[in-house]
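With one protein chain held back, the other chains of the complex are shown just where they sit.
And now, subunit A:
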Amino acid sequence: MADALIAITVLWGFVFIYAVMATMDFGAGFWSMIYFNREKTRATNIANRYLSPTWEVTNTFIVALVVAVYSLFPTAAYTFGTILLIPGSIILLLLALRSAFLVFSNIAIEYKKPLTYISGIAGILIPGLLISVLPITHGAYIDYTNGTANLNLQKLFTSPNEYAFIGFAITSTLFLSSLLLADYSKASHEMEAYNVYMRDGRILGPISLVMAFLIMFTLKKEVPWIYDNMMDDLPLLLFSITFFFIAGIGLYFPSFFQKGVSGMPRLSVIAVTIQYLIASYVYGKAHLPYIIYPNITIESAFTDPNSFRAVFITYIIGFAILFPGFFYFWRLFMNDKKYLRQKS
């Protein structure tokens, strides 16, 4: 494989990992706000128990993502920097409020409610803005004057395609996080919270599927080149939808493994993740060779080969060093019965 192709694959991998983690993170913050007043179900406690130890780690992925863009594709970083000034700054401002108030809400107990509301609302807006980077890279909203690129905000925010992306980001954030929290509640033996999150998942699953179709529908009209490329992989897209239906089995059917429990949330989480993986692979492949259509391609934006080699080596070493840390972390917070089933 050419170096540039390896690099874009690594970048795509980071985007995918961040997308899944951020979904869980922002979604959990939102649910913790929604169920704030329903103390009996403990749905808020479950969301917080997941969120408290993980948000910092999730945040680091967004930094990793930005760093990966400029170290692998510096020329693209130049254009991104220029066109994303406004949306990027808004994301940063929301992110600052959301992270800070999330931490504060766990410390200043008496003011927990307003603090949770601020961080929950700021948090749910972020995925919608983050995903807007995708339609922006399709090129239709960028004006070029004297060779410099500028984002045309008016064009962006009057496009149905942009709203389809935003809608998809928000509904799938809520969908995936409710599945994950259902699974987490089950592991924690919090059956009331479990039922709440399963109900949310059942409602949100079909909605986010509709949103995905809306994206395809608007893409066909507005960005035919991507749409056509994606349709070349129609079998894969259909295959990915199968996983969506497997997720449905996990949601609507009684458990095969446990008597008297309805739903198999872990099956759904895994199936939905695989579905997203396949679908985003198809989307990413259709996007190539452009990073930003039509001027920036992976070849033209690629970094110096020496730098690429050095960065790639640090990826391998860094991963080898961090992996045990991630594993230990997972064991302590996702898989330790004592942590999951604590009382207060």
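Going forward, a residue touches a chain if its C-beta (ideal position, glycine included) is under 8 Å from a C-beta of that chain, and two chains touch if they have at least 3 such contacts; residues count from 1.
Heads up, the rule we're going with is that contacts and distances are computed from a predicted model.
Q: UniProt name of the unshown chain, from "Cytochrome ubiquinol oxidase subunit I", "CoA transferase", "3-isopropylmalate dehydratase large subunit" or "ABC transporter substrate-binding protein"?
A: The missing chain's protein name, per its UniProt entry, is "Cytochrome ubiquinol oxidase subunit I".
Q: Taking the full complex into account, find the residue in A:W12, A:F36, A:F104 or A:F239 that is in contact with the omitted chain.
A: Result: among the candidates, A:F104 touches the missing chain.
Q: Would you write out the residues of subunit A that touch the absent chain, in ascending order?
A: 52-54, 56-57, 59-60, 62-64, 66-67, 69-75, 77-82, 84-86, 88-89, 92-93, 95-104, 106-111, 148, 150, 303-304, 306-307, 310-311, 314-315, 318, 321-322, 325-326, 328-329, 332-333, 336, 338-339
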